[in-house]
Structure formats: structure tokens, C-alpha cells
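Report on one structure; see the data block that follows.
Every protein chain except one is present and positioned as in the full complex.
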């Protein structure tokens, strides 16, 4: 931690800060520059990070030296984390994992039809929401446990793994029972109670980036889960909110290599939400694979005209199959496989 | 709802859309322009809003005519909502309501000291967090029920009302017991399960705007609460996330008159989070009052150097008292009182 | 400047950096922490600021200590700058300066009518664009020199000072002749050639903040003008671009006290562009005055229905007059006058 003093900081103020630092068991180092005096603080940065040093008289600003996350960091674990999702499906290695399915579980028939189609195209995980976070209280809110049961049935029939979103701490037991991967949605990325609860679960967690979360905040939310003991976290970039309004969100493709350099956790991309337009999904998917992601989660619906949510960003099964062909080539070009 | 067709839309495609619209019990009106054909849809817009018409072949875009919120809207209720908070304190009328206190409840002594100071300065509501949403799992997470009890004690001793943040649906009973106003924080503005639960509570709700939520989304989240039967919702603008990094957030002062024109609900401002720097809090507070807000919620701490959270944005009690003097003049200048 | 090294930085790499720093005539100070080694650099920070030290092997990041601006800084000049605009009108002191007029100069008659109306209401500066930056090449582009002449005529007839926007370095002589205050628009805030040219002019400059410029970048653009010798710069906050789309821009009211603390230059606010809706202009104007700005620049048009640009954000003269009444009270409440 570096404490930068104001040009008019007095000796007394400096002494006051130095004493505070020492009282915390840390070692202050004063350095007098041409225009500013600064105090370097040596020791456990976490101790001082939580201190409001900026309010001390004479302080201009405080600059942290270290990253605030630990367990998710590459410094903590050098090699890539590979997570065994079950059914011999592993994420984080050479093979990319394709997750696909409808935005929400609507009925048995459509779900099974979609599941079979995405499996045929090469997906190994079925996505589908039973509990849906909707902007409007008057929109379809999901089928709840009934939807989870349909997902379990689809798993039984196709052998696909199931990823589905949890929205409430009280549903943990249900998700332990029905889900293979528990998704925490973008709107709940800083629902810290939920993070702590999924951190105690036995299932891998798919954590979506909040729509206006920085990479650091995203990793801090993952840190919550790891700090409770669950190290099987898959990160998911799903587009951030910007001023651009032609697309629903802006896919932050930079975040893929950035997170790969900062963390050992696998990262996938959701090109459906990141664009909001099915016509842009293929290009966004190819970009994500070329940038080095470990998988994709794509919305597929056999009849988007009838979808109860997100129809405009869902691919038809045949478009998804064509996309898979394209992605196999791109994956190979970057030394991966699908 | 207006459906704009592509320049190359075929007769068949138009027929297909028209039939869909009719099947929904709505009336389509076709209008052929110089460069585009458009279809106006007459009837309950809510029915068609949830249809993914954009995926129909031949459709270029779909434009809603009406606002998606109802109960929170000025169209629904013309006059300002005035909420009785208890103790003869009413928000939404001529008198501005000042809420103040520490970011988090840390210990009995500090809390009582702060409570007395803010009461003396003219506040009628004491703020303080017992459950704290913190970016890092290693930061102070709040005292929990113990903190709620301290707040209740402070109420007993000072007569101040209590506003404090709920973070989990499972804590509803606790908050019914201890809180006068239940706060839903910015990070939970789209925690829809929590919105539904506080919508069933008997307490007024203070709903903070999400850091990257549009005004419309903010009002839709309030709509969730009202749609469950709780009409006593106080909105709170607390700064939005922008590219500017000198301040912690950007106070969206435009939102005050904008929300006043769109909704009948009272709106207050949190100048502490909206700036992140105590030195900017007085100017932001004066701006908020001049723009027409119904109250403020301000962080005050008798010893920011020792605060366990948000010390850099907390005012000393004497600065808060001075600010109250300033605000009384500004309030009077705009026909209000404090 | 602080150079933070990677945890795996070698002795050789550290030596290499230390030598580089010494070669620049600066003094390196090495400090070995628990997890990181850092090198403090003492001496003229400007010398090292332009060095790409981040690319040196072993470097994790480089953190500047000092602000990059000098002449515009409060450190350089403690007291507020008061600029004499002519006609005994001074900006930066106790009295707020009101600038008002149409978005663009359209014709003699409308301009004179507006000028008289805003003068009557209490404005001392007439705004109006002769050269207009328009998003579309097919929109009205302004009357050019003809418009400047009309402005000069309005000045002669009313005694109002003239502020009008320059868009091209080749027009400097024209603006010396016709304008009392030369405006550099938001879209040209980083047109550095233009900044240098107005920096050589004898006229005060009104510099608008770019729609996505940070406060630091804004001050750096002002620094360009001062560094060429023209110290008479008025800053203007006019709304920044954010995700919020209900308003045209988001008025960054925090920027007023922030800039007041960082710089000695006067700052005004443009509530018309900052909101984009005339109905929100009064509240935004009151907020700006309450926050401590030194003046406003407001769009006023006697017949917005016929305005060739920005009609939706222009006030009618009678609304402007009513606003002036409100603002006088707010100004008084904060110890200023209009």
C-alpha cells in the first residue's frame, strides 16, 4: 500500500499516520520526493486495505499494490483449473464445452426436442431456466421445481448434463438434487448471501459476470464461492452494459485473455445475451473461441416465434448445428477442439 | 406496438404476422410508406410485449408505444404518494426527510453517539447496516441480528426511526421486527425474489437504484414490490456507474425530475455513495435538494478513521450539522422545508 | 512514480530498471515488501511519465503519484480565477453569469427577439451557433460568417456579450473579430490543434467537456489552452454519455465540486444538452447552482416548434424568465447572486 500525502501535509499528520500503520503491525517507509512525500507500507496488505486511510488528515490518496483476490488468482495456482462436470465432461482443458438450450424451460416437448437437437450438434450440457429473473413482474417467471424435473428428465433421456439458474438461498437443496451445474445469474453476481450458499454446495457453479461489473469485481465474487470451499467455479462473460444500444450488451472479448492471465479458473462466453440478436451470435461465438474461451453457452429454441423469453436471441437448431461446424474449424485453428 | 418491416418483406410474411396479431386478440393496422411498410397493433400492449415478434421473417424491428410499468406510473396515480413512516414522520410531502448514520453498525457506543448527533442536527431516521454487502469476502460483513438489536435500542433511546438493509429472503421476519423502513440495496435491485418478499411486508421499503440500472428498470423493480401489494416504496438515487473514475459513482441528478414526471413515488438521494468522497457530499446534497428530491440518506460517523466500512465518504457529525444548515436554506429556496 | 514489480522479477530486471531511472536523472528507491518489491522514483515526474516503463521485463504496473496537469491546477494557483469578459461582466466571482440564446443562429429576427428576451430576464451573454456540429451531413450546418454578423448586430443592439462555437483552426481571425467568448464544443474537446490555436487568441475560451471525457482529460484539454498563453478559460460541464437513455446525457453534478477542488478555473453548466428535455432543464439548473457552479448556458428559443436544431431542449423565453426567478433564490441560499 502506498500513501501519498498532500503537498501541505504537516509533520504531525505524518507522525499520526506512521503511528497508525505501526499499530497495525505493519512497517511504514517514508520517502520524500520533489513535490510529494509518500509512505510505503510493508506487511500484510489485507490488514491495511480495510482501513479508511484516505480520511486521515494530510492524505491525498491511497494506492493498493496487490490484487484484492487470492484463491482465484494465478499467483495462488499457476496451472489452469480443469473441472470434472460428470459424464466424463471436463471443462478447462483442450476440449471446449458447448452448453445449449432454451432460455427458459417452457414445456416437456419443446425441451426434449431442443435437448436432442443440441446433443446431436455436439453440445454436452443442456441449459434451461426453471426460475427466471425477469425485468417485469408481469412476464413469465419460470416453472419452478416442475421445470427442474423436466430438465432432469431430459438429462435421463439424452445423457446431457444440466445447467440451470438458482435465484434464492432457500432453493439450495432443490438444486443439489436436480442440477449438474448451478448457475448464478448476472443480476445476482453480487448477491453475496447466494454466493456464500453456492460456495457450500457440492455442485460446480457457473458464475455470470454482472452487466456492469469490472473484471476485478467479477473475480471477487468468484472469490466468495472459493472462500467457502467450492473451488469448482466456471466464469462466464455475457456482455457488459455500455452506451451502445444497437446490441443488447457489449461482448467484452478482452476479458477472456485478461481473466486467463489473472485467474486459473475456466471461462466461457454467452454470445446470446452478449449480442441480443441471433444474427450476431455466430460471429460473437467465433470471436470468443478464437480469443481462447473454454466453452460457450448458447440459447437454442426450435420455434423462437413461440418462445416465452429471449426469442430474438435464440438460434434455430439447424443454425446452431451450422455454427458448431464453423466453431470446430476455429477451435482447431487455435489449437483446441470441440 | 409498431412493427416495422424490412424493405424486402414479402406479402406472405406480412400475412403471417397479421394472423399472429389477430390470434392474440389484437387489431393490426397496415400502413405502407415510401420506403417501409409498418403494422400498428391496437389493443392490450402487454399481451404483445412478451411476444418475440422480432424473430418473425420480414420484421426489421418492433417499437413499443407504452411504458412497461403501471402501478408506479403517474398515469396510474396523478398525485404524489406521501408515506407515513411512523412517529409522525411522512415522506413525499413538503417536508424533506433526512436519514443519517454510520455505513454499518459497529458497536453500541458509536451507534448511540452517532444517533444522538444526527438527531440533534435534524435527522428523523437513523441509517445503519447490520447485514453488509461487501465486494470482498474478507471484509467486515456486519453484526447481523445483534446489529439489528442495537438499532432498536438506538430507536428507543432517541425516537429516531430505523432504516436498514435486508439481503436475504429468509430474514423477512427479523426485519418486520426490528426495522421501520426496509432497505433493498443497489446490488439487489434485480434480486426479484427479494423484491417479491418485501412486497408482502408491512414495512415501507427503501429501494436503491442499481448502479447500472436505467430509470425504466428502476421503476420496473419498484413495480415488483407494488404488484405484491406494498405501495409504500421510497426510491433512492445513489449514483450510477460511468467511465468517470475520480468519483466513486456519478450522481444522476437528472433522474430526480425525470422520476418525478414518470412516477408518483417519493425519491431520495444518497450523496455519500454517489460521490464516494466526503468532501463532495455537501455540494451533491445541495444539488439533490435543489433538484426536488424528498429527502437524503447520508453517512455520518463520529470517527471515520476507525470506521469498518466507507470511512472515506462519511461526514463527521459537526460537518453534517453544518450541512443541515445549508440544506435548510436551499430547501426554502425551492419551496420545501427540512 | 511507483514501479510495482512482478513477484517473479529477477535481480537483473530490477538492475535494468534502476539503471534506466538513473539515466533519466532521477533517483530510484527500492522497497522490498512481503509479496512485492516496489521502486519509488524521485524527481521530475514528467520526465518519467512519458517513459513506457510498463514494458520493461519484470514490471507489473506503474502508478503515477502526481496529477498530469499543472497550470490549471489549484496547486499552481490557490485562489479562484476571475475572468473579465468585457462590459463589466466578470465570471468566477460571487455573481453567477447567465448565458442564453438559441442553439443556432437562424435569422436576424428570431435572434434579436431572443436576445432581448434573455437580456430582460437577466442574462448578460448571448449564445448562438453560426457554425454547427451536426451528427448528420444532411442537417442544418449553420449560417457561417453571416451568422456571426447577426450575433454582432445583436450585441450592438442589446449590449449582451457573444459566445459562439469555433470548429476549425482556419476561422480564428473571424472569431477574434466577432466573438467575445470563443466556445470549443464537446466534440472538439480533444481536437488538439484547435485547442492550441484558441490558446493563442486574445478572447476568453469556453471549453465544453467531451461527452465521454474524464475530469482529468477535461482539465488536460484546458491545460493545452493555458500552455499556449491564454489563461482565460471557462470550463463547461454539459452532461456525459452513460447507459441511461431516458435523458440525452447525464449531468455530472459531482464534477462541479470536484473541479472546484482540483482547479482554479471557473466552471459553468449547460443544462439543455445535459438533459435533452426542456422539462428537466429547470431542475438541472437549480442543482447546478446549488452545487456551486459559476454560471449557466441555456438554450432559449421563442418558437421551439420552428427551431432548426435542438428544439426539444429549448426553453420558451417566459419559462427562462421564470427559471431565473427560481435561480436567484437558490443562488442566494448558497451565498451567491445572479
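Before moving on, here are some points about what is shown:
Labels A, B and C are assigned to the chains in the order they are written; within every chain, residues are numbered from 1.
Quick note on the criterion: contacts are C-beta pairs under 8 Å (C-beta built on N, C-alpha and C of every residue); 3 or more make two chains touch, one makes a residue touch a chain.
Since we're looking at a predicted model, the values are computed, not measured.
The residue touching the chain not shown here, chosen from C:80, C:153, C:168 or C:332, is C:168. Summary of contacts with the chain left out: across A:291, A:308, A:324 or A:338, the touching residue is A:291. Checked against the full complex, the one of B:15, B:36, B:94 or B:170 touching the unshown chain is B:36. Chain B meets the missing chain through residues 2, 4, 7, 29, 31-36, 38, 40, 42-45, 63, 65-66, 75, 212, 241-243, 245.
Looking at chain A, the residues touching the absent chain are 212, 214-216, 240, 242-247, 250-258, 261, 274-275, 279-280, 282-284, 286-292, 326, 329-330, 332-334. Touching the omitted chain from chain C are residues 20, 46, 50, 52, 54-56, 68, 133-141, 167-170, 187-188, 190-193, 196, 211-212, 217, 220, 223-224, 227-228, 241, 278, 304-305, 307-312, 314.
By our rule, only the chains that are shown with their structure count from here on.
Comparing the centres of all chains, each the average of its CA atoms, the largest separation from chain C belongs to A.
Taking each chain's centre as the average of its CA atoms, chain A and chain B sit 26 Å apart. In chain C, the residues that reach two or more other chains under the touch definition are 212, 242-243, 245.
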